[in-house]
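Input: a single structure, listed below in structure tokens.
Missing here: one protein chain of the complex. Every other protein chain is in place.
Think of it as A, B and C in the order they're written, each chain with its own count starting at 1.
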Amino acid sequence: MIPPTIPSSVSGSIESTMLHTLAMNDYFQDLFFKGRGATEGGAHSDDLYIWLWWFCLAWFVFLMGLMAVFCVLYRRRKGKIAPKSPSHHTPLEVAWTVIPTLMLVYIFFQGFRGYMNKMVAPGDAMEFNLVGQQWFWSMTYPNGAESTSVKPIGAKAASPVFYFPADVPVRLRMNSRDVMHAFWITDFRIKQDVLPNRYTTLWFQAGLSKNPKFHPKDATEAKAMGMEFIADLAGVPYEDHIVFCAEYCGNEHAEMAATIRLVPMDAWKKWMDYIENPVGKPPRDIGEFVWKTKCASCHSVDGSPNTGPTWKNAFGRIAEFSDGTSGPADENYIRESILYPAKKLVKGYGPNMPLISLKESQIEGVIAYMKTLSEAGAKAAEPAGEQK
Amino acid sequence: MSTLSTSSSSKPLWARYKPAIHFRNAAEEFDACKLGFWLFLTTEVLLFGGIFCAYFIFRTLYPDAWKEGSGLLDWRFGAGNTVVLLLSSYTMAVSIYCIQKDQQFRAQLNLIATLFFGALFLYIKLAYEYIPKWSVGKRPGSMFDYPFAESAHLPLWWSVYYCGTAIHAAHVIIGMILIARVLWRTTKRHYGPTHYTMVEITGLYWHLVDLIWIFLFPLLYLIH
Amino acid sequence: MAHTADTHHGDGHHGSYLERKGGIIATIFDWATTVDHKKIGVMYLFAILFMFFLGGVAALAVRYELLVPVTIDPNTGQVQGQFLAALFGSDQPTSVSPGNNIYNRMFTLHGAIMVFMVIVPSIPASLGNFLLPLMLGAKDVAFPRLNLLSWYIYVFGSIFAVSSIILGGVDTGWTFYTPYSATTDAGHPKVVLMVLGAFILGFSSILTGLNFVVTVHKLRAPGMGWFDMPLFVWAIYSSAIIQVLATPVIGITLLLLVFERVLGIGIFDPARGGDPVLYQHFFWFYSHPVVYVMILPGMGVISDVLAVQAHKKIFGYRAIAFASLGIAAVSFIVWGHHMFTSMSELASTVFSALTFLVAIPTAVKVFNWIGTLYKGSIAFNTPMVYTLMFLFLFSIGGLTGLPLGTLATDLHLHDSYFVVAHFHYVMMGGTIVALMAGIHHWWPKMFGKMYNETAGILGAVIVFIGFNLTFLTQFLLGTQGMPRRYASYVPEFQYLHELSTYGSWILLVGFLIHLFNFLASLAVGKKAPANPWGGMTMEWVADSPPTEHNFHGDPVCTHGPYDFDRVVPPHWDPKDYPLPAPEAGGRPMVAHSPDKHD
Partner (left out) sequence: MSHSAQHADAHDHGESHSHAIVGPGLLRTVLAFLLFFTVLTVAFAQIEVYVEHAVGIRLPWWVNVIGAMSIATVKSVLVMAYFMQLRYDNPINTLAMLFCFFALGLFLMFTGLDLFSRGMVYDFKSGPVIAGGTGAGVPGANNQPLTQAAKVRFKERLAENNTREWLICAAKVEDAANAAAHSKDAGAAEAAAVLAAQAHHMMDLHAVMVHPPEAGAQAVVVRDLEAQANTLRTKGNAAAAELVAAAARSVQGIDMAQARASYSVEAMFDRLAAVAHGGHHEDHGAASSSGNASRARTGVTGVTGHAAPHANESGHGHGSEATP
């Protein structure tokens, strides 16, 4: 079904060149967009927007100018009788109906061209599966691994970072677990709703800019940059693009951001190897990462109240459940709560927890992490840790 | 709209009727009321339009579910109810004719017949359709509990079926209330050859109820 | 040019409709049971202004929250910058959730109130009710009791919707998109209350609409053909048709949504096999046409105010009248442009093409209005200042619709602040500004008192400044990538958000000036003449304020609504301001009908 070649040269077309000629355009490009669209489709729609800006501005100035002139010339003055004037003029009325119509047809076709470019990926695009969930994004790479890098955005300490190869067409196959979300990569000027129980797609092909950033070269530099040090990627250039959720999805809609990080193809392959075999990553760290990206919006680790029970000293305590029973919050209970969130609720909390699919290693990681947050758990973990 | 003059007279109420003062005459008022009510009927049609749209969309997307669903309905009850409603429409129309001819008693008989057919419709719907189906789990959405579904979208079929027929049944009930009111006022001689706006309007409403069913019947019971 | 009519003596007395009927209780009872379209219009006006105040408070709260971005102190883990949460005394500073929660409820409240309870009924239900029979030369609307019923339904629906606040507020957004609206606060009745409130308000809208259609068809004064109607009536008529044809669909949509929440029927819920995009189609099949229910009456007000205040026959009367109908017709086939990011490629393309069709009649109207100013005699009073403001703001609102209708650019601008700014320019810069123009223009007719012109113009100018500061900045926020319905934002956007919030405070000042101006006018205003602006349409024949059955006698239509060069306006003293040069053949001295009942 995928057409092999779709106009990917929109930005090079004559119209686009025409669209991007005026000297002041760069000023407005910066004012409106803080930089030029980072993909071909994005650059084309920027040009189209700026063209529309001039178009609208011209009409607006013309109309408002006429209005102002008439208001001054024909203001009401005592004793002055208004001159005779026509109350309709057929050729004029036909003209101002037909001319805008023709202009609108042109605008529609420009928009259509850019739209098809943005919607239809080239046939050789790499496919990634992206899942939206209240309130985070998660992605599965072609090798089945999940992203494990984070970065703070706004009020959220850890938003996921997704690595993509630069200069390669990439297609996202998107789906939501719960309500509707929308994936908006502002620098690429594209946006697509992410729907539950239905797939939507988005594609882009972007390169690194002339002034990319670079991965940290050693652990101290990484700490200074607030980044994770990854030996394989030391010194590799990258380019970050922010992603927002653009379809209202509930409480932390505003915090549902992510980052798209473009790296050269060979570095991206190294990254894939790295996330497939997170060498020497202890389960506790995996657990902490899972917490940061998927659990932190509802579960605190410092004892402060939130949508869900805090994890501080949660492990190993005797929990009271909403059905009146009580039991120990042990490994089995935690696993059960992750797999069947509504089965046993801690007293005082509603059935708010969504189903979050975790891998076996991630569940173990969460348990290990929770143990470190609890005095009882830390004791229990010690002998087990030694055995390993 | 129907303001009754207070002056006592030996004439029946309908003959004493005077139109509201902002109308030039009774005919204009009658015309305005009818136009207003037809506009109201368009809103009713479009209200059901939502159900028809859901039917149309899901039927095309999930034909198996619709086929299975209509197979689980018994056309005989649908056809029977169609006949009942058509008869009621006929008696309603006749009662308007009788009012126009000042045959008050015949009009009342026909209105009672209309009420009877309306009640019969509801009885058939409830006793032979809703209750037996609901009890074996043929229910909409979350409440679905029928174990032998072959198509995964069968609950949606029941959602559309119940929404459509229940909203229609609500209209039948409203229509019956209107008819009962007209019947009551007929006994007081409110309506007659020169003034029968309310009878006509109630009739229009009742015919619309019939009209909707004329489409619901083949859509739900016959098309497969 | 015969204009005599048989005069109904004895059908009611000839006092003003505002005249007290006995004591306080009797007066309240009189108003509560009135079937007089003027009283119902005035009651609508006050109810709507009250709702506008409520929605405005929510808007100020939303802007206040966005003054600074939310940050988390890296050392203490405390959440900073959540003003609303601080205001309402939340004690959970380590999570953004409670603050966001309040914000989400506020913007939902703002949207729902402003759309369903203010802008949709604003001009048709208040000015329309008051003016339609007057402009047609009728004694009342076709179904006066239905009219009162629709007011009560409006109040009932509003109470329903607003009562959900008491239960903790609704956080769905005014669009109630599924599956979020079907699942949020599961089991709690407040969302159902809000949705049912909107459902009930729909009935009020339908009843008003069909009442107006029938009134226009059946109650025009003798001699008034379709093209002798004022353009305000054309606009009300067009929007009434939309109300009748589109509102039932939102009725069934909201009903199904209630079933969805209460019974879980699943038509719109993907968890149960349904389709959330289908909900969007249902919703926008009503909610797009209703955008024109909001703006068309505003355009009607502008057409009338412009012609009267410029003493100029409207340019291209028929073009404007047909443009109203054209907009009404096209409005039914463009709803998909709200869904460019969730629809199929084919549907988006078709809807985009159709969307551009709306631009044509809209542009024609703007050209005609500016053409009307040419060689007019333009007065600068509050209604006219608001009318010029309408032309300015509505042009911006209309032109910024182009990049939203254009597919390629919409993919970026969709659901961003650009959209927020765009529809505020149309809805507020259009409808609310037109409402303000209309209220000032017909205030003397409604209450028989003049307002203070200086205060009016001052208020208008402040509103203009505040409005542009609030919303021009939001266009930039949108293009730069700020999504809508965000309780917080990345710090890059702070500068523009701050400006926008300051603008909202200026707007508040402007509206407060108007409020005091209105109250002062009611209390100590100068008595208004029957025709303070020299209007030509039938409402100026009546007294200010009109008598209970509007006219002394049955008026007859003798000329077009804007024939300033042919006819002397009723009650018009040519010494005040001269009229335009008369057409050959001179002009008769009195318009429409004998008004004095002597």
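Just so it is clear, a residue touches a chain if its C-beta (ideal position, glycine included) is under 8 Å from a C-beta of that chain, and two chains touch if they have at least 3 such contacts.
The structure presented is a predicted model; accordingly, all values stated were derived computationally and were not measured.
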Original post:
Can you list the shown chains that the hidden chain touches?
Top reply: A, B, C
**OP:** Could you tell which one of B:A20, B:L39 or B:L111 touches the chain left off the display?
**Re:** B:L39
**OP:** Looking beyond the chains shown, say which of C:V57, C:I333, C:M450 or C:A520 touches the absent one.
**Re:** C:I333
Original post:
Among A:L63, A:A82, A:M119 or A:L345, which residue is in contact with the omitted chain in the full complex?
Top reply: A:M119
Subject >> Touch criterion as defined above, residue of C:E65, C:D275 or C:E539 at the omitted chain >> reply: C:D275
Original post:
Contacts of chain B with the missing chain: which residues?
Top reply: 24-25, 27-28, 30-31, 34-35, 38-39, 41-42, 45-46, 49, 52-53, 56-57, 60-65, 67-68, 70-76, 79, 82-83, 86-87, 89-90, 92-94, 97, 100-101, 135-137, 141-142, 144-155, 203-204, 207-208, 210-211, 214-215, 217-219, 222-224
Subject >> Residues from chain A at the interface with the omitted partner, ascending >> reply: 1-3, 119-120, 129, 131, 173, 175, 177-178, 196-201, 354-355, 357
**OP:** State which residues belonging to chain C touch the missing partner chain.
**Re:** 183, 186, 217-218, 220-228, 241, 245-246, 249, 264, 266, 269-275, 277-278, 281-282, 285, 332-333, 335-336, 339, 343-347, 350-351, 557-560
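Throughout what follows, only the chains that are shown with their structure count from here on.
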Subject >> CA centroid of chain A to CA centroid of chain C, Å >> reply: 36
Original post:
How big is the gap, in whole Å, between where the Cα atoms of chain A centre and where those of chain B centre?
Top reply: 51
**OP:** Quick one: which residues in chain B touch 2 or more of the other chains?
**Re:** none
Original post:
What residues in chain A touch two or more of the other chains?
Top reply: none
**OP:** Would you tell me which residues of chain C are touching chain A in their complex?
**Re:** 69-72, 77, 79, 92, 94-97, 100-101, 104, 171, 173, 177, 179-180, 183-184, 186, 270-271, 275-277, 310-319, 341-342, 345, 348-349, 352-353, 356, 359-360, 363-364, 366-368, 370-371, 373-380, 388, 391-392, 395-396, 399-400, 402-403, 405-412, 414-416, 476, 479-481, 483-492, 562, 565, 577-581, 583
Subject >> chain B to chain C touching residues, read off their complex >> reply: 1, 20-23, 28, 31-33, 35-36, 39-40, 42-51, 53-54, 57-58, 61, 140-143, 152-153, 155-156, 159-160, 162-163, 167
**OP:** Would you pull the chain C residues touching chain B in the complex into a rising list?
**Re:** 8, 11-12, 133, 138-146, 206, 209-211, 213-214, 217-219, 244-249, 251-253, 255-256, 259-260, 263-267, 269, 272-275, 278, 281-282, 549
